[in-house]
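Complex shown without one protein chain; remaining protein chains in place.
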Amino acid sequence: METIRFILRKFFEDKVALVGLVIITALVLVAIFAGVLATHPGDVSTFHPADRLQGPSLAHFFGTDRMGSDIFSRILFGARITITIAVISVGLSVLIGVPIGLLAGYYNGWFSDLLMRVSDIFLAVPQIVLAIAIAQTLGPAIENVILALSLTYWPFWTRLVYAETRACKNETFVEASVALGASPFRVIVLHILPNISSGIIVRTTLGMGSTILTAAVLGFLGLGPPAPSPEWGRTIAESRQYLPNAWWYATFPGLAIFMVVMGFNLLGDGLRDILDPRIRRSKSNDR
Amino acid sequence: MTLEPPISRVATDRPETAKPILDVLSLRKYFPIRNAWGRRKGWLKAVDDVSFRVAKGEILGVVGESGCGKSTLGKTIMGIHQPSDGDTIFEGRSTANYDPGQARKLRRHLQYAYQDPGASLDPRWKIRRSLHEPMIIHQPELDRDQRAERVSEMMRAVNLPETHLDLYPHEISGGQQRRVGLARVLTLNPSLIILDEPTSGLDLSVQATILTLFMDLKRKFDLTYLFISHDLSIVRMICDRVAVMYLGKVVEIGDTEIIFSNPKHPYTRSLLSAVPTVGGRRVTDDFQLEGEPPNPGNMPSGCRFRTRCTMAQADCAKAEPPLRADWPGQSAACFLAE
Partner (left out) sequence: MTGDTLLRVSDLKVSFQTEAGSAKVLDGVNLTIGRGEILGLVGESGCGKSTLARSVLGILPKNAARITDGTILFDGENLLERNEAYLARVLRGRRISFVPQDPFSSFSPVFSIGDQFMELMKWKSPEITDAQAAARTILSSRYGRARRRRDAERVMEMLSAVQLPQPEAILRKYPHEVSGGQRQRLMIAMALLTEPELIIADEPTTALDVTIQAQILKLLKALAAERNVAVLFTTHDLGTAWEICDRIMVMYAGQDVEVAGSADFFARPNHPYTDRLLASLPGAEGGLQGIPGNIPGFVSPPGGCRFHPRCDLASDACRTTRPGVTALGSGHAVRCHHPLGTQFLKEAVT
C-alpha cells in the first residue's frame, strides 16, 4: 500500500513519466470502450462507397478512407488490435525469456551456455527481418503476428535477466540463503526474481513500444491481420496510393502509432528512475 | 546478567582426545588473481593448508589480521566455497561427497552467521519473513503460529522489539541487523555454528546479552562454535581454544589462557600488544608491528611473517616453519619459539 502511494507520488514529481502514463491509460481506455466512443462503430466492417475519401469534418473527425469508413472509429478499434498484439506477444516473450534468463544466469555450465548462444543467434538477426520471415511463412493473421513477435523478442528479456541474475547471484543475501539451505527454486523465485523485477518491468514497458512498432510494420507490409481489419499499419499501407491528396488518411493512424510508442517509451524511462532500487530503498549511495 | 568466564578453561581432557565434531584436514582455498585482461596470472592463497579439530561443545576462537582468510576458512568449511584441496569431516562424514540435496539438509546442523549483517538480509523482505525462512526450509512440519512463536522468542533473546519485524533491513540500525542475522541462524539450533564477527557493531550491553545467549544455547543443546572475532577480550573470555591465523595459515593454536598469557609466535605477540585498553598506554603512540602486510598473491619465501618479524633469522627465509605441538596445550609455527 505504502509502496503504491509512494510510486504514485513519484509519478506526479516526474512529469515526463506522467505524460507517458496518461497516454497509455488513455490507450487502454480507448481500446476497452472503443464501441462506446466510436462515432461510427459499424464502420469496421461496413462500407459507404459514396462517402469515400472525405476530409476531416464534424461528421468524420479524421476523415474517411477509400471505402468511406470513418477513420476515427477505425483507429479506436485499431487500438484494440494493437493492445492485444502487444500484450500477448510481450507476455509470451516474458514467459519464455525470463525463465531462460534466470536459469542460464543462476547455473554455470554447458546448458547455460547453450541457452545463451541460442538467444544470441536470435539477437544477431535484425528483429524486423526475422519477424517478416516468420510472418511471411505463416501467412497473414493476427495469431501469426503474435507468434512472430514473441519468437523474435524473447531474447531481449533473456539477455537482461541473465545479466541481472549474474550480478544478483554475487550478492551476499543470495549466498546467505543458499547457506541457510534454501533450494535453487526458492532462491531463484523468491530472492532473485523480486530483486531484479524492476529491470524487467522497465524492459517490458519499453518492449511494448517496440513491439507495437514492429506489428505496425508487419501490418504495413500486408503480413498483419487481413482486410478489412482496422490495424494501424495496414491502414497506412492502404493510404499510400491516395497520397498526398488524402493527407488525413495516413496522418492520423501514423500519429496514433507515434503517440503510443512514445507513451510507452516515456513511461518506461520514468519507471526506470522510479523503480531504481537505490532510490526506492533510499540507500545512502551518494557520496 | 553477568557472564562468567568458563570455570576451567584449561580443560583437563584435551579437546584432541574428546569427541570431535569437525575435522579440518589440510584445507586450501585459492582464488585466481587476474591481470588487466582477465587472464589468470597466479593464485591468491586465502586459506593454505589449514588443519585443526574441534571437539563437540567447544568454542574455538579464530583471530588474525584482516584479510588473512578467516571468513574464507569459514565459508569453505560450510561448503559455500569449494575447497581447492583438503577435506572437512563434519560429524564423522566428509562434506565433499554430499549430493546437493543432502548438502541442503546438512545446513540445518552447520550454520554460518555472516560478517556483513545488512548485506546478508534480502533488501526486499521484511525482517519477519527473513526470520521465518529457515524454519520454512528445514522444519516444514511447523505451522505459521508455531513459527511465529519461535520468531518472537528469538527476537526477545536478541533483545529486539517485535515491532521491528515489520521493518525492512535498511530501516533498522547496524547492530540490529547483526542481531537479526544471528537470530536467523540460531533458530534452527544447529550443532556447529560459524560465527563471523558476531559482536562487532554491538554495544557492550547488547554484547553481554548475545554472549549470554550463546552460552545458554551451548549449555542447553551442546552447541559448538567457531568464533571468528577481532575483539580479543571477548575471545579470551568465552573461547576454550584459539587459533591465530596469518596470511592463510594457522600460526598458533592452543588453549586460550595459555596463548594469551604466554604467546609463542611473534605475530600473536604483536597482536596482543595492540589491544587498546582504557586507561592503559595508547597503542597509537608506540605501535610495534612495522612494515606492510605482504601481498597474499606473492608470498615471501619461508616463513610468511618474516618480513615483519623482529626475530627473523636467515633460516626463516629457507623453509616454512611447521606447526609444532611442542608445548602442552599449545602449538606454534615459528622456528625460534621455545
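Note that the chains are named A and B in the order they appear, and that numbering of residues resets to 1 at the start of each chain.
Everything below uses one rule, namely that contacts are C-beta pairs under 8 Å (C-beta built on N, C-alpha and C of every residue); 3 or more make two chains touch, one makes a residue touch a chain.
If you're wondering where the values come from, they're calculated on a predicted model, not measured in any experiment.
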List the displayed chains that the omitted chain touches in the full complex.
A, B
Contact residue for the chain not shown (choose from B:233, B:262 or B:301)
B:233
Given B:78, B:206, B:242 or B:323, the one touching the chain that is not displayed
B:206
Touching the absent chain: which residues on subunit B qualify?
1-5, 31, 33-36, 44, 63-67, 71-72, 115-119, 159, 161, 163, 166-167, 170-177, 179, 196-197, 200-209, 211-212, 230-234, 237, 270-271, 274-279, 282-284, 287, 289, 292-298
It is residues of subunit A that touch the chain not shown, namely 2, 6, 9, 167, 170-172, 282-287
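We adopt the following convention: only the chains that are shown with their structure count from here on.
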Mean-CA-position distance for subunit B and subunit A (Å):
51
Could you pull out which subunit A residues touch subunit B in their complex?
171-173, 175-183, 186, 191, 194-195, 277, 281-283
List the residues on subunit B that touch subunit A in their complex, please.
75, 78, 80, 104-108, 111-112, 114, 116, 119-124, 133-134, 137-138, 168, 170, 184-185
